[in-house]
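Here the complex is missing one protein chain, while the rest keep their positions.
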Amino acid sequence: MITQTKQAAGVDRDALVVRMYRQMMAIRLFEERVNDLYTRALMPGLAHLYIGEEAVAVGVCEALTRSDYITSTHRGHGHCLAKGAAPDRMFAELLGKKAGYCKGKGGSMHIADPATGNLGANAIVGGGAGIATGAAFSAKYLGTKQVSVCFFGEGALGQGILYEEMNLAQLWKLPVIYACENNLYNEYTHCSESTAGDMLARATAFGIAAEAVDGQDVRAVHAAASAFVERARAGEGPGFLLLNTYRYRGHHVGDIAREYYRQKQEEQFWTSERDPITLHGQWLIAQGTVDQAGLDSITSEIASEMDRAVEFAVNAPYPDVSEVGEDVYA
Amino acid sequence: MITQTKQAAGVDRDALVVRMYRQMMAIRLFEERVNDLYTRALMPGLAHLYIGEEAVAVGVCEALTRSDYITSTHRGHGHCLAKGAAPDRMFAELLGKKAGYCKGKGGSMHIADPATGNLGANAIVGGGAGIATGAAFSAKYLGTKQVSVCFFGEGALGQGILYEEMNLAQLWKLPVIYACENNLYNEYTHCSESTAGDMLARATAFGIAAEAVDGQDVRAVHAAASAFVERARAGEGPGFLLLNTYRYRGHHVGDIAREYYRQKQEEQFWTSERDPITLHGQWLIAQGTVDQAGLDSITSEIASEMDRAVEFAVNAPYPDVSEVGEDVYA
Amino acid sequence: MPEAAVQVRELTFGEAIREALAEEMRRDSRIVLLGEDVAEAGTTFKVLKGLVDEFGTSRVIDTPISEPGFTGLGVGAAMTGLRPIVDIMFGDFLTLVMDQVVNQAAKVHYMSGGAWKVPMVVRATMGATRRSAAQHSQSLHAWPSHVPGLKVVIPSTPYDAKGLMKTAIRDDNPVVFFEDKISYTKVKGPVPEGDYTIPFGVADIKRQGRDITLVGTSSMVQVALGAAAMLEEIGISAEVVDPRTTWPLDEKTLIESAKKTSRAIVIDEGSFRYGVTGEIASVIAEGAFFDLDGPVRRIGATHVPIPFSPPLEDATVPTERQVFEMARTMCNK
Partner (left out) sequence: MPEAAVQVRELTFGEAIREALAEEMRRDSRIVLLGEDVAEAGTTFKVLKGLVDEFGTSRVIDTPISEPGFTGLGVGAAMTGLRPIVDIMFGDFLTLVMDQVVNQAAKVHYMSGGAWKVPMVVRATMGATRRSAAQHSQSLHAWPSHVPGLKVVIPSTPYDAKGLMKTAIRDDNPVVFFEDKISYTKVKGPVPEGDYTIPFGVADIKRQGRDITLVGTSSMVQVALGAAAMLEEIGISAEVVDPRTTWPLDEKTLIESAKKTSRAIVIDEGSFRYGVTGEIASVIAEGAFFDLDGPVRRIGATHVPIPFSPPLEDATVPTERQVFEMARTMCNK
């Protein structure tokens, strides 16, 4: 079950850390089912799985209120769930069904949901930078105190528009946080081959407060994000988070044979030593917040929710062909 | 007279410093005639004068060989002359005459000249960044040891493509120098309103060697440029020069009433205290390299050359209308 | 004559646009103007001069030279409660914002299944003969017209400009609004004070005629009218139709005019090939074929980059004489 209410401040600490576990597990189990749907040829097209990076979306989104904005990427299911979307309508969208968040018109790379402040995933690398910055502009102009988070992969550091937006955000002190998910790869190319200089300096060059965080440590992500969100909400301007993480699976579901661009050992290191869910689960147990049985029951609860959501989506009808011409214009 | 031969290394120091004076004066007197042509309604369209910034183009271009490349901007006459172009064909181009560098097809904002390595002025702010970087790519790939200089105003720091190019240049260690002419204004907007953070950091963020230089001191510009050129030629990669300067006149020849965006006192300070030609002339005299009479004779020599060049251009014929369809394809 | 309730003044094209913007900004505080040198300078064409004095720098906002950046920001602002108007100084710089306009603004509503909308206006200029050369003279309205999700406005008169700008601002979709640079000060016409709107997708017959239909867009409407006057002298009655918006397109009016006159020429200032004339001529040909005396003819800018040199540049732009000659031949006179 995805908890829908979020109050960044004054929230009970225990409830927060357990919810973060739950949210990460929800993303993990959601994505496993996506892969399964793909393997069973039930899903049209491809999808980019967030497995391994769960702490990033969850740590950041738990620092936000429901009405705060996010923009997301081609690897967007995690952001979407972490911001509060319902798995059944997400699966429906992935299958191109009418019941999906976008009536089937968007698919995996374009899920959007005004109710949870999700301005949309984007299939253009760096494509959300303008939208997120614009949402922050609105928030400031209208005085709503909303904060906007722009999620993007480290590959988007290659896109010039990001620098244009960071310049605007810092000049105008906009409440936007640039959340750079550094999972080391741009598709099949290691980021060291595509990124000169220091990643954090790409933001500090504009005078933007920036911090590198262990993206496998959900509490560290949450703490850093909360600090930046608070600053932004207080009118002190943008922030940049460099979230060091790793995607366990292929660039997309079809990217199975990966040896030509990265070593199995590397993958194994991250999955066995740096898994954000395992690490956080161990911490919860060590703290005595929950025991293993408690974690197991969370997992099985979520598993059945996800199974029901998949079933809903698989059985849901496609849109009628006549709908193709709807929603072109508002 | 514009000296055509240049040997960055081993050049006689006296000859160099005198030539730099001459070159700056040539730009100054060229531009004054451009303004005059505009005022007399002899020039089609507008032009952006380089007056006040002469030390930048001259200091940098004197650090280059004739076959090194430059890209230039809308404010490009200075770069063009400093790289060795002939004033008569330049004036002809400004007047849209067949004898111009571009057969009249380019005009003030597009003068290009393969013979002097001038890849062209560009009317898109930041538009030369890709071309300059690509020329450096060729030089490296072909092993020609050429260096490429990308001139641009500080306004181009707003364009994302600049960051994409700097990233590529540093990743691939390309022999390109980004020469940022900070004359404080993007058209009618002060750069502090358009530029967040530190300008030099915009380059160092990519690991690029960067240096700020007094752009009114032609010897300082030349020294800094020479060091970067040498590094680049030796295969050590790109450099970034921040050349602090000032344009004395309007953004373009028609920009007469400037009080709404900058103070007369500011202009007066630069023209009376910081004029690159006056400063360098004083230094030459103090050094005993030339006396005032020597400088005066340089000036009058150049003045007559420029007058002849204007006359040539004014009397030159327009291209035939039938030429409109030529040069579309090579 | 009784005093009119609404006063009608002669305004230039540029003044009409400024008036529309000012009136709309008074009406709706969610409207913000973003662009390079739009505030104190009032744009390089001075079209927005004075707006910053009334609305302040929080609503008339000078941006860095970051067309993709501020256009993208506009998309996000439009999705979240504002109605931004972004200013692309020279339409040639649309090349820099196509991703934000085409992959983002135009598609957000559809991709989100109607969940989000983008009420945004992209103002851009068009038109040559200012001796500004190849990168400052293009008329690129064919590109956004090709993109589902966008609406595209190409007004020709001050009256139309004001009414269409108001419609653009009130529209809940991204609208690309093209303003002819030469018209800013050169074209004058009557403009009512106060509020009125002109619906999109409704062509305007700028001149009634019987023998031939001249379809003109933007400044080419003036060229068509000039040609029509010349044609009148040799006894040819030309009808001048101004589509006013390329999308939505008023196919009906175009087709009916051509059916009536049995001949049509489409005149547009964009590059000739794969431009606006191809679509409009095809629409007319498909709808009026059996009433046509001959093929629909087209005149666009010579298919070359726009040259700087005055005699060359002048040779690229469609002229009254060119339209006149073509029409005369078509009418066998």
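Before moving on, here are some points about what is shown:
The letters A, B and C name the chains in turn, as written, and every chain counts its residues from 1.
As a convention for this text, contacts are C-beta pairs under 8 Å (C-beta built on N, C-alpha and C of every residue); 3 or more make two chains touch, one makes a residue touch a chain.
Just so it is clear, the model here is predicted, and its values are computed rather than measured.
Taking every chain of the complex into account, the chain not shown here touches A, B, C. Of B:G45, B:G59, B:G78 or B:G127, it is B:G127 that touches the chain left out of the display. For the chain left out of this panel, the touching residue among B:F30, B:Y50 or B:Y69 is B:Y69. Between the chain not shown and the residues A:C80, A:I131 or A:A156, the one that touches is A:A156.
In the full complex, chain A touches the omitted chain through residues 44-46, 96-97, 102-110, 122-127, 155-160, 186-189, 193-195, 260-261, 318-319, 321, 323-325, 328.
One chain of the complex is left out; on chain C, the residues touching it are 92-96, 98-99, 102-103, 106-107, 110-111, 133-135, 142-143, 145-149, 246-247, 249, 270-271, 273-282, 285-287, 289-290, 292, 294-298, 303-305, 307. What chain B contributes to its contact with the hidden chain is residues 69, 71, 100-106, 110, 112-114, 119-120, 122, 124, 127, 129-139, 141-142, 148, 160-161, 164-165, 167-168, 171, 326-330.
Heads up, the rule we're going with is that only the chains that are shown with their structure count from here on.
Centre-to-centre separation between chain A and chain B, using Cα means, comes to 47 Å.
The distance from the centre of chain A to the centre of chain C, with each centre set as the mean of the Cα atoms, comes to 41 Å.
As a whole-number value, the distance joining the C-alpha centres of chain B and chain C reads 37 Å. Those residues of chain C in touch with two or more other chains are numbered 63-64, 66, 68-69.
Under the contact definition stated at the top, the residues of chain B that touch 2 or more other chains are 157-160, 193-195.
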